[in-house]
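Here the complex is missing one protein chain, while the rest keep their positions.
Let's turn to subunit A:
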Amino acid sequence: MNEHWQAIWLTLKLAGTTTALLLLIATPLAWWLARSRHWLSQPIAAIVAMPLVLPPTVLGFYLLLLLGPDGPIGALTKSLGLGYLPFTFGGLVLASVVYSLPFAVQPLQNAFNAVPERMLEVAATLRASPWDRFISVALPLARPGFLTAAVLAFAHTVGEFGVVLMIGGNIPGETRVLSVAIYDQVETLQYANAHWLSAGLVGFSFVVLLSLYLINGRANSSAVRP
């Protein structure tokens, strides 16, 4: 049982770290995608959305090559004294960030798109600098989008399997997350254990999604027109 708790803890740690990093990365990216008319914005939006359609194994495979001893990122991490990322928790975080990126960027981008240009103009005429306008107007008005992005990124990271297996392998306490642990149990015909973990995950997912719908439903019903 102890190793199950270890897998659960590792999963939550991975999902939490990934979500935090994703919000940091996705917020400026989504803001730029929502507001820029630069020719690069469409290609970049397409690249961000790629993990939605690619099989996790493809993503994992290329990440493995990039992060490995012969890959450019591998060479970089080696020269920085970080060693190689595959089959470490750090590698898992990096892979999860890439894999869950669209789940954070798209809700944020939609939320930023919905912030009326007029509100930002009003703020400008009330002496707010661009950064101030972003913090005091855009972020609060986009709040429902942040909630959706965080919940989706977290839940999606908890549920990933293919990428984890490719990049992380199956090292207890280091890279063996819930989904991999369940796979292990089934492989070794430990159905009782598999049930215990799987049912937990089903319950967890339901609670997460339900709360998301409830909160968004409330936000929409009190939605305001400018």
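Basically, a contact is a pair of C-beta atoms (placed from the backbone, for glycine too) under 8 Å apart; a residue touches a chain by one contact, two chains touch by 3 or more; residues count from 1.
Going forward, contacts and distances are computed from a predicted model.
The complex includes a chain that is not drawn, and of the options "Acyl-CoA/acyl-ACP dehydrogenase", "Molybdate transport system ATP-binding protein", "Coenzyme F420-reducing hydrogenase delta subunit" or "Amino acid/polyamine/organocation transporter, APC superfamily" the UniProt name matching it is "Molybdate transport system ATP-binding protein". Checked against the full complex, the candidates A:Ala20, A:Ile44, A:Met119 or A:Val186 give a single residue touching the omitted chain, namely A:Met119.
Among A:Leu33, A:Val137, A:Met166 or A:Ile182, only A:Val137 touches the chain that is left out of the view.
Hidden from this view is one chain, which touches subunit A at 116, 118-119, 121-130, 132-133, 136-137, 140-141, 143, 224-226.
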